[in-house]
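Everything below concerns the one structure shown next.
The complex appears here without one of its protein chains, the remainder shown in place.
Letters A, B and C name the chains as they come in the text, with residue numbers starting at 1 for each one.
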Amino acid sequence: MSVIEKLSKLDRRYVFLAVAIAVSLPMFFPLGLPVEVTAPVKQLYDVIEELPERSVVLISIDYDPSGAPELQPATLAILRHCFKRNLRVLVLGMWAPGVPLGMKALDEVAVKEFNKKYGVDYVNFGYRPGGAIFLVNLGRDVHDVCRTDVYGTPVDELPMMRDVHSAKDIALVVTMSMGVPGSDQWIFYYQARYRGKLATAQTAIGAPRYYPYLQTGQLVGLIGGMKGAAEYERLVKTRGFASIGMDSQSAAHMLIIGLVVLGNFIFWMEKRKK
Amino acid sequence: MKLLVAIYVAIVSLVLFDVGLIQADTHTPAEPDSVKIFPPKITALKDTPNDAGTSIDILWELSPSESLFPGAIIEYQIFRASSPESTFERVGAVPAGVSKFSDGGTEPGKPYWYKVVAVGDSQQAASEIAGPGKSVMQWFDRRRKGVLVFVILICTLIAVFIEVAKAKKGKMFLRHLPVFDAIDEAIGRATEMGKKVLYIMGQSDVDDPQTVASMSILARVAEKTAAYGTKLDVPCVWPMAMSMARETVKESFLRAGKPDAYKEDDIYYLTSDQFGYVAGVDGVMMRDRPAANFYLGAFYAESLIFAETGYTTGAIQIAGTAMVDQLPFFVVACDYTLIGEELYAAGASLSGDPIQIGSIRGQDIAKAIFFFYIIAGVVLKLAGINWLETLLRLD
Amino acid sequence: MLMTSGPWVWVAALLTLAIYSFLYKDNPFYKVAEYIFVGISAGYWAIFLWWNYAYPNLFEPLGKGKYMNIIPVVLGLMMFTQLFRRTAWLVRFPLTFVLGVSLGLQIVAAVEGDMVPQLRGTFSPFTPGALFGTYDFWTSVGYIALLVGVLTTLIYFFFSKEHKGILGVGARIGIYFLMIAFGASFGYTVMARISLLFGRLHFLFVDWMHVIK
Partner (left out) sequence: MRLQIPLAIILVMGIFTLVTAFIPAKPIADVNQLLRNWYIGIITFFIFLGTFNLARVNINKIKRRRRDWGYSFILLGCLALMLFLGFYKGRASTEEGQPFMYLYFNVQFPLGATMYSLLAFFVTSASFRAFRARNKEALCLLLAAVIIMLGRVPVGTAIWKGFPSVTEWIMNYPNAAAKRGISLGIDLGLISMALRMILGIERSYMQ
């Protein structure tokens, strides 16, 4: 019985160590297990696939560094898909710390991979404060709430924005969201009001709550966490950060399931002893 | 009550003003003026329904070149003028294959003329000029009548039950929630151990009802700690919430008969940055080891760190939030958890305030209506009647 | 994944390790990192707010003769009156304005964005006599589960009556639905947490130590 007692009083730092090992090991010895694509991700892929060329897609960077490992790969994959389909992209964000991440992603995909022209094929409006209230105004008049882009250029000097005035001119909105303001605001204040197509990429923590909106059609797609991003990477045929991370995910998930079982075994043994 | 009557009158008059008219204009087809790129043909200019009156929908037949020479047309550009003779200004463009455009830059009631130009690589072809089209201002958004019905219904229920509760001086039955005993127990234990009580209001500012509900519970917690002489620690995320918490706690100390024991600095602003805040609170937990932790309000990802760190410091933990994502962690790691609306109900019960109790009762009746609406919806749909669904349609 | 080269990598790596040292126990390194983070991020927000919004949308137009902007600026500056006890009540003006504008919209948004579509979505899959004919078996069972789940959780959140008799039964079933949903969220969320750790370890191994690739 002493083993059980010892385990039940195990310092949590051993558990911490086990997690670090479980996540690290597959980085050195990758397994390369294939990722299964799920319906909510495929749905978004199909929507983008069917948009007419040159349509405007708004990508809202509603995350900060702490959401980056999950949402940055999804942002990259979606940008890649949009530019491959020759769509125009409008980037803005409701989280100030997300602005450099959006710039970075555009630099990586639009400039280096696709050689797209700023102002014609894509624009970036940086941080927009006001949350829900901002979205209500955005849907009605984009130019009014986005006076200058992230570099200080007036909106009228951007050729692409001549075709983008209100929600009607935006074919699809994808919010890369990790909290408030984010998906909730986009659904309640933008989609409900202006009825455009809306999809979301969520951190794995927020994603479960958006399944009801998927069923009602308020969302046309849902990318949940790193797995969702890995699925999207598979759909656009790249092996990015998210795909590499899936092996570590597998190992860590198995460890946690093991610990849950062990924890409950200890609990059960102690209860029987009493 | 007078106010409600006023709202009703306003809404009813709105519905009466609902005079959306649709104006349509068709025109004759144009002769092709190019060998390769044929012009599109405008089929209709329509007022965009249910809008401010600043938008006209232009519909056209795609240029035949789209099927004859796939890929020849890049986009359609739409031009507008205030008379057929004056110069046409470009108002927008849509990709090839699209045959509809909403021009959202019109003045209500003014006539406009349009032409659509099919643009290819080197050549383009303009449709014949169509017009006049007018946009019409609308005073009621018909798509939203179901929304209006529900807004009126719910607001009425809540307002009526607040009045009823006031008349009954708050003597309305609300289910006893086990968390009330837990609050007293937790503060009692902190007092015995001579340790402080940590109260966290969540990440939202005062415009979030969760924060306000949390204030009602904070009032109770502060009153208890004042009575027992236990130290209370309230780190805040927003300056506004901090000011409100200070006021709440001050009043509680007054009610407990110990206004001198109130220390303003126990309720302090930490930072508005989420993880800066987490780090700060974490620090408080590790250094001061409070014996009772309350997490009531709006929480985000920090919930798990709080709950788990509090668990290791051995504190009794009471949580409650309407942030659905965070509930699992609280449910797993805390001693008591108020799920969603229970937070509001607990706030109401604890304050004994007829207003809050009345609202909870009103909300309950609304839920009962939802319940029967869904059942009726299923039954009617199975019988082939779609009426209840149609009312809720938004498009 | 997001890196510059040279000494900055060391700064980032050491700060990362300083935060992780908290896992062993609370210590001065962690605290230094904590305070640096709070200071840097507070400054960051202020700067981005200024250059992305406050300057181009509020102050620049004001300088160019758009005097209407004086109203939000004055109301906004009134926020600072709360720093002084005697003028603190002035905060109520901007506060009630902001609340008024957002609360009215909040009511409409809750009904239009959530209540109406969600209520409809619960019963709209049911079509005349043909639930099992229209969808495959598990989808049909799913829609029935969805219906029962929504109804019983509504009962659980009914506060005006004790949960006894038929209400008690409904609330019990409701609790099970809630628990399945919380379990599902918990299981789903593990991925979010591990992703972050993976991100940091990837940085340490690849960008800093160069032990992989």
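Definition applied: contacts are C-beta pairs under 8 Å (C-beta built on N, C-alpha and C of every residue); 3 or more make two chains touch, one makes a residue touch a chain.
These figures come from a predicted structure and were not determined experimentally.
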Missing chain: touched chains present in the view: A, B, C
Per the touch definition above, residue among B:V206, B:V221, B:A256 or B:A291 touching the missing chain: B:V206
Touch criterion as defined above, residue of B:I37, B:V94 or B:L304 at the omitted chain: B:L304
Absent-chain interface as seen on subunit C, which is shown: 2-4, 8-9, 11-13, 15-16, 19-20, 22-23, 31-51, 53-55, 57-58, 68-69, 71-73, 75-77, 79-80, 82-83, 88-89, 91-108, 110-111, 114-115, 118-119, 121-122, 138, 141-143, 145-150, 152-154, 156-157, 174-194, 196-197, 199-200, 203
Absent chain, residues of subunit B that touch it: 3, 7, 10-11, 14, 50-54, 108, 137-141, 144, 147-148, 151, 154-155, 158-159, 162, 205-207, 209, 212-213, 215-216, 238-240, 243-244, 246-248, 268-272, 275, 278-279, 283, 287, 301, 304-305, 307-309, 311, 322, 324, 327-329, 331-333, 339-341, 343-344, 355, 359-360, 362-363, 366-367, 370
Those residues of subunit A which, in the complete complex, touch the missing chain: 10, 12, 15-16, 18-20, 23, 31, 33-36, 38-39, 64-69, 97, 100, 103, 107, 129-130, 133-134, 136-137, 140-141, 144-145, 151-152, 204, 208-209, 211-212, 214-215, 225, 227, 246-247, 249-257, 259-260, 262-264, 267
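The rule is short, and it goes like this: only the chains that are shown with their structure count from here on.
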Chain ID, smallest distance between chain and overall C-alpha centroids: C
Whole-Å separation of chain centres (CA-atom averages), subunit A against subunit C: 13
Centre-to-centre distance between subunit B and subunit A (centres being mean Cα positions), rounded to whole Å: 21
Where subunit A touches two or more other chains at once, by residue number: 66, 192, 203, 205, 208-209
Multi-chain contact sites of subunit B, meaning residues that touch two or more partners: 275, 324-325, 394
Of all residues in subunit A, those that touch subunit B in their complex: 12, 52-55, 66, 162-163, 165-166, 168-169, 178-180, 192, 195, 203, 205-206, 208-209
Subunit C contact footprint on subunit B (complex, rising order): 144, 146-147, 150-151, 154-155, 172-175, 206-207, 239-240, 243, 271-273, 275-276, 279-280, 282-283, 286-287, 304, 324-325, 327-329, 331-332, 339-342, 345, 360-361, 364-365, 367-368, 370-371, 373-375, 377-378, 381-384, 388-389, 392-394
Complex contacts: residues of subunit C adjacent to subunit B: 22, 26, 31, 34, 37-38, 41-42, 45, 82, 88, 91, 95, 98-99, 102-103, 107-108, 111-112, 115-117, 119-120, 122-124, 126-129, 147, 150-151, 154-155, 157-163, 178-179, 182-183, 185-186, 189, 193
